[in-house]
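Input: a single structure, listed below in structure tokens.
Note that one protein chain of the assembly has been removed; the remaining protein chains are unaltered in position.
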Amino acid sequence: MKIISDLLITALYVVFVQNLVMCSGLGMSEAIRIAKRPGTFLKFAAMISGFSVVTSVICSLIGIYTHSAESYAVKAMIYGGVLTAVYAVTALIVHLITRDKELLGNLGISALNTLVFAVPYINNNAAYSLQNSIGLGLGAGAAFVLAAALIGSGSRALEKNRHIPPAFRGTPAMFLYVALISLGFTGFTGTALF
Amino acid sequence: MADARNGQTAKSTKIYGDYLLMLAAPCALSIWYYGAAALRTLAVCVLTAFVCDFVAGIIVNKQYYAADLSGICTGIIIAMMLPADVPVYIGMTAVSFAILAAKIPFGGGMRTPFVPAAAGFAFAAVCFKEQIFTYGSGRAFMKSVSLGSSLVSGNTVRLTASNFLDILTGNIYGPMGTTCVIAMLGCVVFLVIRRRQSLIPSAGFLGACLLVSLIFPRSEGSVISCAIMELCSGSLLFAAVFMLTNPATMPVHRANKVVYGVFTGIVCMTMRKLGAFEEPVCFAVLIANAFSPLLDMLTDRARIIVSTRQKAREVKANG
Partner (left out) sequence: MDKNYSLSSMMRTGAFRFNPVLVQCVALCPVVAATQNLKDAFFIALAVFAHILVSSFAASLMLRKVSRPVRVAVYLILGLLLICPVLWLIEFKTLINLSFTMRVFLPLVAINSATAVHCETFAVKNDVRTAVYDALAAGTGIGIVMIICGALREIIGSGSILGRTLNFKFTLPAMAMPAGCLVLLGFGAAALQAFTAKRTAEKPARKETSAQPEEIELEVDGDFEPEQVDLDLTIENDDEYAYLLSSVNELIDSFTNKDEEGDEE
């Protein structure tokens, strides 16, 4: 029971309290891009959560068994290497089974982004247990989709707004929109993630 | 385009004119309680709002819409949420941010996706956390700490007839214009007469706040006292009247308005319990504002799906 509650608390924390995308900008470019395609949200949530969980668990295990990750350069190599390996294996399996090119393209976006890469760092920094790591990974996917959904619905509302001054139309208004959401999330912690 | 703009400005004038009328009561009370300090803060905020609105309007829109009262209204709302003796630059920062980052870039008036006053106050709260939640002395106050900081430290005020009256009249430590419950109730009555629909989110908000404070009291002692303190502390009632009733930021569908209010209440109370700020209602309002178009979008999609299925069923039934 404690394992499940730890997992859920960590997941909820990174989705609502310290939304990884809004509070630290992780995966923000991808979230803005995906925001235009609401039909793909669940697919991306599942893929990002999957990659985050697997990467962070493997990195945790490597950290436990090697005790070598004192240097951030070494950590980066380990985390990057694990992420690349997880992505390569997944892409290979998908290629062999389905040969679905769209899925392969989406796998690249889901796996190779700053959000998934940062998850092992957060894990390591907060000294999370295995269940926390899994919760963090699951939460990362949900946080990404929440951010994408908020940005997507907001950008649609902004597109309809004909009174936005010409200089702010499009990207500038969207940056400010995201800034104000990010400011709202600051109310929980009052600080940045790193 | 010009007609649409004029229509929007006329609507904005009507709505923000109402707000200005309602704000007269808290303004008068803040000057009564805090004297020159309140007047100075109020003047600085209003003047900053006017200057930012005017200059940015000229630069960005090539025109200043004097009839759009939202800028002035934002200035007064922010002033009311600040301590009376707050340094001048804090008021100026909060109002400038509200106008320049949350109002002008989105077309102003009835087109802002976020309540500009909430954005301005939240920005100032992050920048000047100590000053904004340290309340200065005015007239004879009930206690030397605000209700909000009492709750943060887990203390409950034992409600007696006299201090309950103090809470009702706003004779307590706190933001200069948000603590008077009677004034807020007066504003609610005004809104009931003028714009009843806009009170739907506020009702959901206050209901959620009350429920959360009853289930998870922040202080030991009487649960009822704690719940009353929660509702009367900080800017909660004020936000319910002046931020959640903003028609520009609330969802379109009626059911969503209730959800929006309840959601704001839950977020606000969660932030009060776990968050980094003594009064986080403005942060909660910003988050809820972001959810507002999402709620409408989800409802629209659900309706489309339901109607499509119904049509499909009808076609099937008709052979």
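Each chain gets a letter, A and B, in the order it is written, and its residues are counted from 1.
Assume a residue touches a chain if its C-beta (ideal position, glycine included) is under 8 Å from a C-beta of that chain, and two chains touch if they have at least 3 such contacts.
Worth saying up front: this structure is predicted, and the values here are computed from it rather than measured.
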Who touches the missing chain here, B:Ser30, B:Thr74 or B:Thr93?
B:Thr93
Chain A positions in touch with the non-displayed chain are 22-30, 32-33, 36-37, 71-77, 79-81, 83-84, 87-88, 91, 95, 99, 101-102, 104-109, 112-114, 117-118, 121, 125, 166-176, 178-180, 182-183, 186, 191-194
To test your reading of the contact rule: which positions on chain B touch the chain that is missing from view?
87, 89-90, 93, 101, 105, 123, 126-128
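Going forward, only the chains that are shown with their structure count from here on.
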Rounded to the nearest whole Å, what is the centre-to-centre distance of chain A and chain B, using the mean of the C-alpha atoms as each centre?
31
Where on chain B is chain A touching in the complex?
1, 4-5, 8, 60-61, 101-102, 104-109, 111, 113-114, 119, 122-123, 125-126, 129, 270-271, 274-277, 280, 282-287, 289-291, 293-294, 296-297
Would you pull the chain A residues touching chain B in the complex into a rising list?
17, 38, 149-150, 153-154, 156-158, 161-165, 167-168, 172-173, 176-177, 179-181, 183-191
